[in-house]
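Quick one: structure below, then a few questions.
Missing here is one protein chain; the remaining ones are kept as they sit in the complex.
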Amino acid sequence: MAATEASLGRRIRDSELWWSLRRHRAAQVAIVMLVVIIVSAFAAPLIAPQDPYDLASLDLDNSELPPVWSADGRWPYVLGTDVQGRDVLSAILYGSRVSLAIGLASVLLSMAVGLSLGLVAGYFGGVIDNVLMRIADILLSIPTILIAILVTAVFRELLPVGLRETLSAVILVCAIALTAWVQYARTVRASTMVERGKEYVLAARLIRVPASRIMLTHILPNTLTPVMVAATLNFGLAILIEATLSFLGVGMPPTEPSLGTLIRIGNQYLFSGLWWIVVFPAAQLGLIVLAVNVIGDWLRDALNPKLR
Amino acid sequence: MLAFLVKRTANAALVMLTVAFMAFMIFRFVGDPVEMMLNEQATQAERAELRERLGLNDGFAMQFVRFVTNALQGDFGISYRNQQDVMKLIGERFPATFELVIVATILSLVVGIPLGVITAIHRDSWLSDTLQMTSIVGVSLPSFVVGIVLILIFSITLGVLPAFGRGDVVQLGWWSTGVLTPSGRAALVLPAISLSLFQITLVMRLVRAEMLEVLRTDFIKFARARGLPARLVNFRHALRNCLMPVITMTGMQIGNLIAFALITETVFQWPGMGMLFIQAVTFVDIPVMAAYLVLVSFIFVAINTVVDITYAVVDPRLREDAAR
Partner (left out) sequence: MKKFAAVACAVATLAAAPLVATHANTLKWGANRDIGSLDPYSYGDSFTINVLNHVYEGLVRYDRDLKIEPALATSWEVMADGVTWRFKLRQGVKFHNGNPFTADDVVASLIRVSHETSPLKGNLPAYASSKVVDDHTVDIVLNGTYPLLLNDLTNIHIFDKEWLVANNAELPTDIGKKVEGYATYNANGTGPFKVESRQPDAKTVFVVNPDWWDTPQHNLTRIELNPITSAATRVAALLSGEINFTNEAPVQDLPRLAASPSVKVLERTDLRTIMLGFNRRAELVDGGKNPLNDLRVRTAMYQAINMDQIQKRVMRGKSRNAGALVAPEIPGYAPELDERLPFDADKAKALLAEAGYPEGFEFVFNCMQGGYVNEEEICQAIAAMWSRVGLKPKLDIAPRAVQTPKRTGGKTDVYTIGWATLPMLDAYSPLIQILHTKEGTAGVFNWGDWSYPELDKLVQAAGKELDTPKRLALETQALKIAKDEIILLPLHQQPMAWAVGNDVKEMPQFPDNKPRLWYTKM
């Protein structure tokens, strides 16, 4: 009974979502843009003219070429090359892949942690709840960016030299997820506490449905709307934080550059006339986050009954 | 009331203690302090002696207690890199960061509030849509990109504003200020704009949301019905009712702004705490990292606690809520 109700509700909401999307031009554009960016980034090995990680493919003779539409531009270097002869377009595609992957992984990780902790805390309450919420309080009392920087700095220092570069991405994901989970946990905990008192849950408990099953099949689906909005917005935020860390020099190394690393490197050539090295990665980063934020904004408005 | 005060303060103390514990762990276990302090030619005996003197042979709890006691007295030791007392180092940099954050905050209110009001009043107009869209762009652009673009436009192309530093500063006791000299004020413009951009959008969105709520209330409808001029209703009656949450949010954001300032400071070479911290990170200057973490968290926690307590004084319902 409950299941059909939920799926029915979802179907209605889906259609409303669809309806609101049809009215929201900006969200349409953003979704198309994001899909193109994601597909192109993950298909990078197939479509990029060059493998920027393969050092042997770089040739200094091709360095500092401007984009093809300039007089000195040359195919296949559509957006020009950097000082090492690395194709900027390929670097951006691979860089976007790194940025998107780190953003996605950190959202998934923080969501998994946040949802489960939030459910447990909300459902059982008591000591577990208290401890978890204290930890959340503490994490919220330190600015996110500061935690992220400290965690990356500390991990890098603790890891053996050989592992540092290989694990950069993993460290970043953990550093970002470390504070992000709190938001999910709080959201889910609040709705869980509401749902817990509802009759269907009481009924389920009465017939001794295991707690885990009640949480996963009954309570969780009802908390997903705000989580979805939060996840979208956090995805954008995670990409921004990663870019910032890389820009500050504690993120991805130059051998496996994310968009932030590319901007950091390109920034040195800002005044040398090699504008394409920094402008295109910065534009790509801006576009990704913009698209994600527009979608997140639209979702929030569309899913918020108050504003409808 | 007293119970609430005690509870809230104890809570803040607990948070600070945890932060101090993190700072201590970083200090104690990231890199061996002895290795960092001595130069490479030091003998084994010298190492052992320093280890003893620093108390690194004592029990773990003992060491933590000492760390906290020292921290309470503002003693975080000596910076490995600058060879200066860490607290003094941070104290010298604090005014730079503080001025930047305050100016950015003022800027965000001055710009954000009118924009929020406009978008709320002219809901669904093209102007409002454009502003809303612009605000999303504002949130999406990383602040270091904004900083780079500002430098490119105003320092390089137009040559009207400085690209780095604080200009000339005037020393007022231990406080160094840049706002009293023309070059100091000029140097403040670009960093303040780039730091406030994100905050402006926050203020704008909050004001808009609050205004939309207030404009729906009967009291505004009556005011309108009485034939009061629209401007008076919007700004005098409606806006006044949304300022409280805006001020609260602004206050609570100050801690975040201090943390975010480290990006702005890096881009503009602004000699504040943030730049000190980033340099400490690159040079693995652990005492500075630990002290910065504790200090920024303290500011953050202190502001939040004060805000909570003030709210509780104003609104007794919250007291019971929290005490439950």
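Lettered A and B in written order, each chain numbered from 1.
In this section, a contact is a pair of C-beta atoms (placed from the backbone, for glycine too) under 8 Å apart; a residue touches a chain by one contact, two chains touch by 3 or more.
Bear in mind that the values here come from a model prediction, so they are computed numbers and not experimental data.
Undergrad: Of A:Q28, A:S63, A:S116 or A:T217, which sits in contact with the chain we cannot see?
TA: Of these options, the touching residue for the absent chain is A:S63.
Undergrad: May I ask which residue of A:L259, A:L274 or A:I295 touches the chain that does not appear here?
TA: Of the listed residues, the one touching the omitted chain is A:L274.
Undergrad: Of the residues B:L72, B:I106 or B:V313, which one touches the chain left out of the display?
TA: Of these options, the touching residue for the absent chain is B:I106.
Undergrad: For the chain not shown, which residue from B:Q63, B:S128 or B:S183 touches it across the whole complex?
TA: B:S183
Undergrad: For the chain left out of this view, which of B:N57, B:T217, B:Q269 or B:T310 touches it?
TA: Reading the full complex, the residue touching the unseen chain is B:Q269.
Undergrad: Against the chain that's been left off, what residues of chain A make contact? List them.
TA: On the chain A side, contact with the omitted chain comes from 54-56, 58-61, 63-64, 83-84, 161-162, 165, 249, 253-255, 267-274.
Undergrad: May I ask you to list the residues on chain B that touch the chain which is not drawn?
TA: Counting only chain B, the missing chain is touched by 34, 37-41, 50, 53-54, 77-78, 80-85, 89, 92, 96, 103, 106-107, 109-110, 113, 151, 155-156, 159-168, 176, 181-183, 185-186, 188-189, 235, 267-269, 271, 275-276, 279, 282-284.
Everything below uses one rule, namely that only the chains that are shown with their structure count from here on.
Undergrad: For chain A and chain B, what's the span in angstrom between their mean Cα positions?
TA: Measuring from centre to centre gives 24 Å for this pair.
Undergrad: Help me check something: in the complex, which residues belonging to chain A touch chain B?
TA: For this pair, the touching residues of chain A are 26, 134, 137-138, 141-146, 149-150, 153-154, 157-158, 236, 240, 243-244, 247-250, 260, 263, 267, 270-271, 278, 282, 285-286, 289-290, 292-294, 297.
Undergrad: What residues on chain B touch chain A, complex-wise?
TA: 11, 14-15, 18-19, 22, 26, 29-31, 133, 136-137, 139-145, 148, 152, 156, 255-256, 258-260, 262-263, 266, 277-278, 281-282, 284, 289, 293, 296-297, 300-301, 304
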